[in-house]
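Let me begin by presenting the structure, written as C-alpha cells, before commenting on it.
Omission of a single protein chain aside, the complex is shown with its protein chains in their original locations.
What follows is subunit A.
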Amino acid sequence: MKKTLIATAFLALGAQINLAHADLTVAIAGPMTGQYASAGDQIRRGAEMAIADINAKGGVLGQKLKLEVGDDACDPKQAVSVANTMVNKKIVFMHGHWCSSSTIPASEVYQEADIPMATVSTNPQVTERGLKNVFRIMGRDDQQGLVAGEYLADKFKGKKIAVVDDKSAYGKGLADEMAKALNGKGVKPTLRESITAGEKDYSGLVTKLKQAGVEVLAYGGYHTEVALILRQAQQAGLKLTVMGGDTMTNSELVTAAGASADNVMFTFSPDPRKNPDAAPVVKRFRDAKVEPEGYVMYAYAAMQLFEQAATQAKSTKFADLEKAMRGGSFKTVIGDMNFDAKGDQKKPGFVVYQWKGGQYDYAAK
C-alpha cells in the first residue's frame, strides 16, 4: 500500500514536472501560399529566427517556444478556419494575420479564445472594433495615407494625380486616405478608379491614365499589380510615378517591373535594417542568407514582444499578458513599442521611401 502511494505520488510529481516543461506554442498566420506567398515567407523566416534565438537563451518563463504556422492565403474564410485550428492547438500568442481582410474576421475568433495577437495589418478597422486582444505593431492606413497624400500634394504640385485601388480592405482603405489627404491640401485627383487584383491585363487602365494625362498614380494595393501596371505603362509610352503603401517594400517589384520600379515611392516605418540596435540580428539574418526586408524584422519583433510581455507579466495567461502589453514598453529590433488604449502603436512614424537601382531608401524630402 505504502509503495503504491509513493509510486502514485512519484507519478504525479513526474506529471507536474512534465507540465512545467511543456512547450509554449506561439503561432504565425499569413499567406504561406497564394499570390502573396512571398510575404508569408518573410514572416516565417523572421519568426523562426526569433524563436531559435529566444529558445537559445532558455525560452520564455523557463519554457521553450514552439512555432505553429497557419496558411490563410489571404482568404478571409480560410483565415477563420486557420484561427479555429490555432485555438485548438492552444496557442498563447499569434503574430498575424497579414492581409487586413483576413485579420479582421480571424481576430474575433482569437478574442473568444482569449489569445493575444500582434498584427502588421494596417486597415484602421483592425483596432477600431474595441477588441482587447488585438495589438498592431505597424502604423495605420489613415496615418500612412496621410503621409503619402501630403507628400504627393507638396512634391507634385500641378501634376495630374490619379487614385487607384485594388478593392481589398487594405488597398481601398489606403487609397481613400490618400485621396482624403490630397483633398485636404486642395488637390483634386484627376481620376478615382478600382482594379481587380490577380489579373494580368491592366492596359485598359493604363490607356485611360494616358488619355487623362496622368503623371502620378497614388495606388492602394499590393506590389504585384503595380509591377504589371508599370510594365504596361512603359509599353504604352506612359511615364508614371507611383506612390504606394508598405507592401511596396517587396523586392519582387523590382524583378518584375525592372527599371521602371525606380519611379515607385511608398510609405513604410523607418527601415529596421537601419536601426543600430538591430545590427546583430540583421547580420545573423544575412549570414543565414535571408535578407531582412519587408516583414522579416516585424515577425522577429512580434516574438520579442511576446517574450518580453510574458517575462514582465510572469505569466502567459491572457489577462496578465494583455495588461503587460498595453501598459509596458518593449525594446524590439524595429524600435521601442508602446501601445495605446486601442492597441495601436503610440509612435508609428511613417517615412516616404523610393526605389532606386534595386534598393529602397528614404525619398528626397
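We adopt the following convention: a residue touches a chain if its C-beta (ideal position, glycine included) is under 8 Å from a C-beta of that chain, and two chains touch if they have at least 3 such contacts; residues count from 1.
One rule holds in what follows: contacts and distances are computed from a predicted model.
Name of the non-displayed chain as stated in its UniProt record, restricted to "Branched-chain amino acid ABC transporter permease LivH", "histidine kinase", "NADH-quinone oxidoreductase subunit L" or "Carbon-monoxide dehydrogenase medium subunit": "Branched-chain amino acid ABC transporter permease LivH". Annotation: of A:Gly58, A:Gly130 or A:Gly204, A:Gly204 touches the absent chain (contact as defined above). Among A:Val109, A:Ile137, A:Leu174 or A:Leu228, only A:Leu228 touches the chain left out of the display.
Contact between subunit A and the unshown chain involves residues 33-35, 37-38, 40-41, 167, 193-196, 198-201, 203-205, 207-208, 210-211, 213, 224, 227-228, 231-232, 235-237, 252, 255-256, 258.
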